[in-house]
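Taken from a larger complex, these chains appear in their original positions, while the remainder are omitted.
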Amino acid sequence: MNIVVQNIERADEAVIEDLGECGVATVHEAQGRKGHMASCMRPIFPGARMAASAITALAPPGDNWMLHVAIEQVKEGDAVVLAPTSPNEDGYFGDLLATSLKARGGKGAVIETGVRDVREITEMGLPVWSKAIFAQGTIKETLGSVNVPIVCAGARVEPGDVIVADDDGVCVVRREDAPEVLEKARMRMAAEEEKRKRLAAGELSLDLYGMRKRLAEKGLKYV
Amino acid sequence: MNIVVQNIERADEAVIEDLGECGVATVHEAQGRKGHMASCMRPIFPGARMAASAITALAPPGDNWMLHVAIEQVKEGDAVVLAPTSPNEDGYFGDLLATSLKARGGKGAVIETGVRDVREITEMGLPVWSKAIFAQGTIKETLGSVNVPIVCAGARVEPGDVIVADDDGVCVVRREDAPEVLEKARMRMAAEEEKRKRLAAGELSLDLYGMRKRLAEKGLKYV
């Protein structure tokens, strides 16, 4: 019942990298406005940015043992994504785990509980998103699982899914959808570039998107 | 029922500017401790600061269409103030709307839902206060209204009211009260300057404000 899945598939490195360049808002839109974790998941420092393959961990409240187990499964380019089995905000992730994660080539972490040693992790430049910042200590007593499907902050995450995260929050892209989502994200970015220029020049989105007719049809009155 | 009011009155530009110099805490005190939006309204970057005339928008949950309509009503020196018709934290306001708002001379936005593209908006230097940061996409399907009185984060806002906002939050000044509030705010600032000096020199507020007698009368015992 408590398992560690050792061999998981990952999306293509270049695809992951490029999804990261697109950012959360664009990727989320490109895949049909799904996969966004709840807004309580915030970066521990401004400007944090990451795209990585998910190593998932499921752990009991107040017990971070499975994070230690998860880190062994981390390969270059991975991120640890942890969900507790019931709501908890203790400090599961701190500077020692961050040091180890970084040494293994990990890109960052998404922790649906608390994290601590925020100053040190910020100095390392390792991006972390969490529900809380809280130094309350955890134990290593009870098993969970690693690399099983989890629900993290309301979003389903399967091992190997692509995690895109930045100042706007955290978004999950199904591993198998990653190339298609990237393509759509790029198209969206290209389209937005054009729009941005026109809007910057003072054109109104009402005109740019041709919204006036539909607004009138729906009954909007200018008085 | 769904209307856009096109001609609204605004307070005097210089008065607005000067209220901004006074800041939220002073303005809020000067007008009798009213008009403060709930503390959930936070700036998306530290140091954000704004004083502007309110263009109000009322919009359904998950639908930011009315923001597009509102921006056409923005004149130099205005801010968009959005309230949803029911609680929502989706990303109503992002970098394209920010670009457009800025191009129209808008000073910033106060959004009682979520915002996204925080990195880009921060780079633009456009100050935004919101209830959440969340990239979740919105639609453009259902009408609301622009420049009608709204309740935003617990505070009544009428079109043309002065919005003063900084790191401390957001405060609303009735348009017609703006000159008087400014006068009181200036008196308060002058009085505080004197107090600040004496406190900085080590004088106690107990003495500065002559509080000791009243504390004793109320029954405070030093043991």
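Per-chain numbering from 1; labels A and B assigned in written order.
Criterion: a contact is a pair of C-beta atoms (placed from the backbone, for glycine too) under 8 Å apart; a residue touches a chain by one contact, two chains touch by 3 or more.
None of these values were measured; they are calculated from a predicted model.
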Per this structure file, total copies of the shared sequence (2 shown): 6
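Assume only the chains that are shown with their structure count from here on.
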Centre distance in Å when chain A and chain B are each reduced to the mean of their C-alpha atoms: 31
Interfacial residue positions of chain A with respect to chain B in the complex: 23-25, 28-29, 33, 36, 39, 42, 46-47, 166-169, 171, 192, 195-196, 199-202, 204-206, 209, 211, 215, 218-223
Contacting residues of chain B [partner chain A, same complex]: 1-6, 45, 65, 68-69, 71-72, 89, 91, 94-97, 99-100, 102-104, 114, 116-119, 122, 132-137, 140, 142-143
